[in-house]
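After this line comes subunit A, so read on.
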Amino acid sequence: MACEQAPLLQVENLRVATAEGRPILHGVSFHIQPGETLCLVGESGSGKSVASLATLGLLPKGALQVEGGTITFAGEALLGASARRLKALRGNRVAMIFQEPMTALNPVLSVGRQIDEVLCCHTRLDAAERRAKTLDALAQVHLPDIQRIYGAYPHRLSGGQRQRIMIAMALVLEPTLLIADEPTTALDVTTQQQILTLIRELQQRHGTAVLFITHDMGVVADIADRVCVMHQGQVVEQGAAAQVLGQPRQAYTRQLLAAVPALAPRAPRAAGSAQVVLDVVELSMVYPGPRRLLRRSPGTCAADQVSFNLTRGRTLGIVGESGSGKSTVARCLMRLLTPSAGAVRVTGKDISELSAAGLKPHRKRIQMIFQDPNRSLNPRRSIAQSLIEGPMNYGIDRAEALTRAQRLLELVGLPADALGRYPHQFSGGQRQRIAIARALAMEPDVIVADEAVSALDVSVQAQVLELLDGLQQRLGVAIVFITHDLRVAAQLCDEVLVMRRGQVVEYGTAAQVLGAPQHTYTQQLMAAVPGKAWDFSAAARS
Partner candidate 1 sequence: MSKPVSLGLPAPRRRWAKLPRPPLAVALAALVLLALIGMAVFAPWFTHHAPQALAPALRLKGPSAEFWLGTDAYGRDLYSRIVYGARVSLTVGLGVAVFSVAIGLPLGLLAGYFRTLDALLMRVMDGLMAVPGILLAIAIVSLSSAGLATVMVAIMLPEIPQVVRLVRSRVLSAREEPYVEAAVLMGTSTFKLLARHLMPNTLAPLIVQGTYICASAILTEAILSFLGAGIGTETPTWGNIIAEGRLYFQLKPGLVLWAGLALSLCIVSINLLGDAARDALDPRMKKR
Partner candidate 2 sequence: MKPSRSLIARLLLPLGFAAALHAPHALAAEKTLHAVMSSSLRVLDPIATTAQITRNHGFMIYDTLIAMDEHYQPAPQMADWAISPDGMVYTFTLRDGLMWHDGKPVTATDCVASLQRWARYDVGGQLMMKSVKSLVATDAKTITLTLAKPFGYVLPLLAKPSSVAAFMMPERVANTPMGQMITDYTGSGPFTFVAAEFDPGNRVVYEKFAGYVPRPEPASGTAGGKVVKVDRVEWINMPDRMTAINALASGDIDFIEQLPMDLLPMVQADGTLTSGVLSDLGNMTGGRMNFLYPPFNNPDIRRAALLALNQQDVLQALVGNPEYYRLCASVFGCGTPLESQTGGENLVKGDHSAEARALLSKAGYDGTPVVILQATDVPSQAPQPVVAAAALRKVGFTVDLQPMDWQTLVTRRANQGEPTKGGWNLFFTYWNVQTIWNPVVNPMLDGGGQKGAWFGWPTDAHMDALRNEFVQASGDAAQKAVAEKIQQYAMQQVSYIPLGQYHDVSAWNSHVSHLLKGPSTVFWNVQKDD
């Protein structure tokens, strides 16, 4: 560790509070040396993003304010610096990239123009020079056909390309510090891997220091020189990456590490029952294309002859990157969409062509858990109302439904008094438990969980996965688990089905598919999982 050198960025005892005075950061301190990568790790609400935004004076006005502490950049105090001075530093000496490449680029300005703006306001280059420099920046982030991309609008580009553009924009003036706030979280694993490689490459080329904010321990393991763990507005532990990940000193750090699911597939379970509860045969779904003057343009095939089956008490994982068609399959199973072709047999009955009325008796056999716990419960209805709605639709009287709801809440580990409360009074993990209870209230044979833990922090995610596993063992329900996260799939699933562009690429037991992938695409996916080389459970045990 090169301590003799003066740090590039020094944050001392930074305190930030909301406008109402609720503290968000309680005296946070960290520093970055020139050229190094510091990972700021923490779960949501830990204050890691706030700390980075405060550095550039970008805290949302009127909502958050700095209460105290110092931020020094290259020997210059930033807190208290004039707005003009901060403006001169931003984009020039210190650049930032953000989590959502979808929303971080202005949708109505061309890509070239947005990069050009940076040059425009920080340099005195003329238009031709700026254009040349912009094109050069685009080339450096390995974008193809840079002339076309220069004039393209963000919505024409893929998520990975957009993030490359964000990086090009950030690095075009060769800043000494790059703040990257969860830059790969919204990306598919393979893209994430490419972006991480790119950041590392450019960092080495330009000697940029990187403040990398992430919640993903795998990413940390892959890129960090040093790690700073944050929890509830405080720095819990910091140190060299190998040390923090390898020999964590704090319980919280260990807890975080322990929650990271292992990539190794779970031990095969004995098949309990031979009853096939869900049988999907050559399911296809074609979305109609936009209407032209006289005819429709050809549609998009989101699912192409997907077949699989599931026996009672087993878990099938459907994995794939965004756009692979896994959610379409889920919605077809639920008959939220009517499939274009193929059959969906739930406990033997084909529901793929039933009318709304004919569907009703079969609805309860298959239930769903949604991704976003904030939106899957009606905010205006109490937990009890949400839980008894389904059973009452099927003729169970209110009192009995309430008793059942009470029992289910206990089953998912929530206090009984939760019944009278409303969704906003619960945390995300708790809400996901309620959603599980709601699905179970219907006594289904199959539960489809569509990215059911993706929106949760790792520690909560671990608890919910554990709960699902436990419930399955107790109730014998079959689960279709849809996820983009191979670690999660490995931990939970008996069988795994890999999808790509609507087609099934590989389908087999978890051990086969994840342990010894045959298809190159599956191999690529496995290779791209961040931190795959690191055994987190070992570190957590230490």
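Candidate selection criterion: all candidates are chains of the complex that A comes from, given by their letters.
Following the convention adopted for this analysis, a contact is a pair of C-beta atoms (placed from the backbone, for glycine too) under 8 Å apart; a residue touches a chain by one contact, two chains touch by 3 or more; residues count from 1.
In this text, all values refer to a predicted model and were calculated from it rather than measured experimentally.
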{"item": "Options 1 or 2: the chain contacting subunit A in this complex", "value": "1"}
{"item": "For the subunit A and candidate 1 complex, residues of the former touching the latter", "value": "43-46, 60, 62-63, 232, 334, 336, 360, 363-364, 366-368, 370-372, 375-378, 380-381, 386, 389-390, 393-394, 415, 417, 424-430, 435, 438, 442, 457, 459-460"}
